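With one protein chain held back, the other chains of the complex are shown just where they sit.
As written, the chains take the letters A and B, and residue 1 is the first residue of each chain.
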Amino acid sequence: MNKVRVKEFLGKLIFGGAALFCAASVIAIFAFLVFKGFPAFQKIGVWEFVFGDVWSPSRYDTYDAPLSGYYGIFTMIVGTIAATAGALLIGGILGYFTAVFLTFFCPKKLQGLFASVIHLLAGIPSVVYGFFGISFLLPLLSLVSPNNGSGLLAASLILGIMILPTVTALSQSALESVPQSYYDASSALGCSHAETVFRIMIPAARSGITASLILGVGRALGETMAIVMVAGNSPTYPKGLFHSFRVLTANIVMEMGYAGEVHEGALVATGVVLLFFVFLINLLFLLRSSKAIREKNKKTSVRKPIVRQALLPHTPTLGRLLSVLSAAFCSTILLLLLGFILFRGLPPLLSRRYLLFGKYEFGGAQITLLPSLIATLMAVLLSLGIAIPLGVMTAVFLHEYTKKNSLAVRLIRSAIDTLAGVPSIVYGLFGVVAFLPLFGGSSSVLAGSLTVSLMLLPTVVRTTEESLAAVPDGLREGSLALGAGKVRTILRLVLPSALSGIFSAVILSIGRVIGESAPFLWTMGSVMTAIPRSYLDSGTTLSVALYQLAGEGWHIEEAYATAVILILLVLSLNLSARAVIGHLKRKSTKGKEARSR
Amino acid sequence: MKFGKSILLLLCVCLLVSFVACSHVEKKITVVVREVGSGTREAFDGMVTDGVHFLAETDENGRIRHNTTASAVVQTKNGALLTSVASDRNAIGYLSLSSVNESVRMLSINGAFPNEAALLDGSYPLQRPYVIMTTKKLPLSARAADFLRYLQSDSVKSHVEAAGCFLPGRGESALPAFSPLSALPSGEKILLRGSTSLEKLILSAARDYAKCYGVNPDDLFDVQLEGSSVGRKAVENDTSGNVIGLSSVAVEADGINAHLLCLDAIAVVVHPSNFAVSDLSLAELYDIFCGKTQYFSAIEQGTKES
Partner (left out) sequence: MKAREIPHFGQSIRVRHADLWYGAFHALKDICIDLPSRTLTAFIGPSGCGKSTLLKCFNRMNDMVEKCRVSGEFLIDGVSIYGKIDVNALRKSVGMVFQKPNPFPMSIYDNIAYGPRTFGVRKRAELDAIVEDSLRRAAIWDEVADRLNRSALGLSGGQQQRICIARALAVKPSILLMDEPTAALDPISTEKIEELCLELRKTTTIVTVTHNLGQAARISDKTAFFLSGELVECGDTKQLFSAPRDERTRRYITGKFG
């Protein structure tokens, strides 16, 4: 009997420990950033730092000597706001109309196709977007621009395309959750399909759509690698559509490697300011979504003023047109991006075998991607090996062990939600200030993987929790009523039933590790070197390799080939995820051959 | 809906206006620079002057102020900078002479082209030393010391030349020949840290050095080239005596032994079809890079054509 008690106790201890660890890591991240950034704030002065518009850091600056550089990030704050606004203008509007198209105007046959287009757009690594930006968009824009095309317009376009899938997916689910009865009622009054959609369905989903836009803004704020490749990056105000400017995230990623004492502190402080903006946006999102819930419960919300009523008769046709155009634009972008990169990248990939299978040569002129592939694999294995068990155990603790509204759980959950909103470059910063010193200050696959596993945690916890919530309570009751303990119930019944959710968490995580580059750049290594032989060696993941190759400009064909590999990886992940999740779902619902022992 | 429509309209108008405005007017100069912190930028900013100001100088507050124009495009890699200049008819940029290729056109400065003679007699003003850094705080490990000996021998000459750099002031005879020890000194890997500009040079030297002992260079060296400042930091924090730092700017620091490796020129480059300029004085260069001169047509050429 005691054995069971011990088992139950151990179970609770382990699951609870994982949850605590998650909460602690959130605290650690903020504590570290504040701890490292605070002296810089103090030295530079908060006012001068935030509102100063000269950024000319000096590597000689230390905390105990007078400053010899200027550290003002106001130009970058303005740049960040401008780029985000531009992205919202492009990605927000396009995403919104695409969602309308997908929900209401898309022929049934094409729905699956468009859904996968959006999925794919969401899965493409940001560095590939950036690469597409410098190799396709900038030359195109330079035809009309007074400079090489970089600047606010290019940044807004690229960012807009990047937030489009987020906005589309969330707006779509908001639109889909509008009760069918509204539609029926409107149709019964003789309204056409388009009229019903634009007068009844969309207004009813307004809060949800706004929430999706806010989330899109959050994503645009934190984006780093794509924007760094097209913005021009001089630390000034964006004085026009084609004027070099810099955003906060770019500032961190560009200068982290060089930074001296105060400079490094100032970059961490830049991260703190960035976080402040992200939290503001998250807060807005929370308020919005809670408002949406309130509205739903009250079922009374004030509708539009009369002026707009008068304008409405025109909108259904126009709106319909716009929604079709947006969807067409989305697919065009995807086709363009895939087509362009495959067209340029496949030939070198196929004709140069050494690219994939070549032996790495010390200081050699030939680029081989084998070390990057292996480093990527190592990072995927280790970061998933850390994040998946921790995340799943945390989710189990939150969902199975705790009362829903206890203070501790609310704290842990909000800590995890906070973690989810933190931009990936901030994880990179944390990795540099927290992990690198542990390994003698030099970057390693280990440090990079640790950094990224923190970044994966919130996704894993959330996805797992959702799938745990989908497991019917009847199963748990059935098992407990037989006298089985909690641990046994969880291990034998609940987790196996939630397998498809856990699996999708795994796939999502692999995709993120492969796609992310900002957190790896300064933690894992940015120089393409030999195959890492242990986790203490440095290495570049494929995405970082693409960033380096594209930025260097010596090996542009190799860069295209790397982009092709990345896209193919994302594609195959997408497909395999669908196949396996579909298979798991079929197995658990229909139940053909179950396992027997 | 109404909002969306008007925004879309506005965007179209913006595009149209900028299109019309830009296609007929002479384009401004696109100034392309390296990022603050890179050795190339630091050397360039410290040398380009109109006689009064430098591109980077200490202002009345005792702080460094950068006078580089705000509209400059910043590139973090030599190759990216090269691509930027090669793809923009109105661009001007600078980079290490060793990285220049035929995709861009090189300008002469003060009438001198960057070549060995002009560099060694000092008539080409934009030059900088490549420096090997080692720690002063503790003795170098046997391996690192042996590699340093190699870098200061005549064996390094071919690598320097291959990289497009120049050995300073000394003839070939001034350098001792390198004779390998009877066996490779035991110890940990040599850590190569520092400037990306020296990548080509140091890697080929390291490869040949390893060949002297018949070992795989990967077992001998750990290479992380992320910039001169990173290298300097690594040398300052060296606790094992294994770090060899590489800097593309002159080094004056307490804890560091600096050994001059060779000289490099910083070349100023424009688009290959840009014949509006061929030669610039340092002052003209300053005016362009600080944004005072905005059009190539504003630069008087011809009188001092060389």
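Throughout what follows, a contact is a pair of C-beta atoms (placed from the backbone, for glycine too) under 8 Å apart; a residue touches a chain by one contact, two chains touch by 3 or more.
Please read all numbers here as calculations on a predicted model, not as lab measurements.
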* To do: From the touch rule at the top of the page, work out which displayed chains the omitted chain touches.
  => A
* Among A:Arg492, A:Arg533 or A:His583, the residue in touch with the chain that has been omitted -> A:Arg492
* Looking at A:Ser56, A:Ser479 or A:Ser526, which residue reaches the missing chain? -> A:Ser479
* To do: Identify the residues of chain A touching the omitted chain, counting contacts across the whole complex.
  => 1, 3-4, 403-405, 472, 474-475, 477-485, 488, 492-493, 496-497, 588-597
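Methods note: only the chains that are shown with their structure count from here on.
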* Structure fact -> Within their complex, chain A touches chain B through residues 54, 56-59, 66-70, 89-90, 93, 96-97, 139, 142, 144-148, 150, 198, 232-237, 239, 241-244, 246, 254-255, 257-260, 308, 311, 315, 318-319, 322, 360, 362-363, 441-443, 525-527, 529-530, 537-538, 548, 550-554, 556
* **Contact footprint of chain A on chain B as seen in their complex** => 1-2, 4-5, 7-8, 11, 14-15, 18-19, 22-23, 25, 27-28, 30, 33, 35-38, 56, 58, 62-66, 68-84, 87-88, 90-91, 191, 199-200, 203-204, 206-207, 210, 216-218, 221-227, 229-230, 232-234, 237
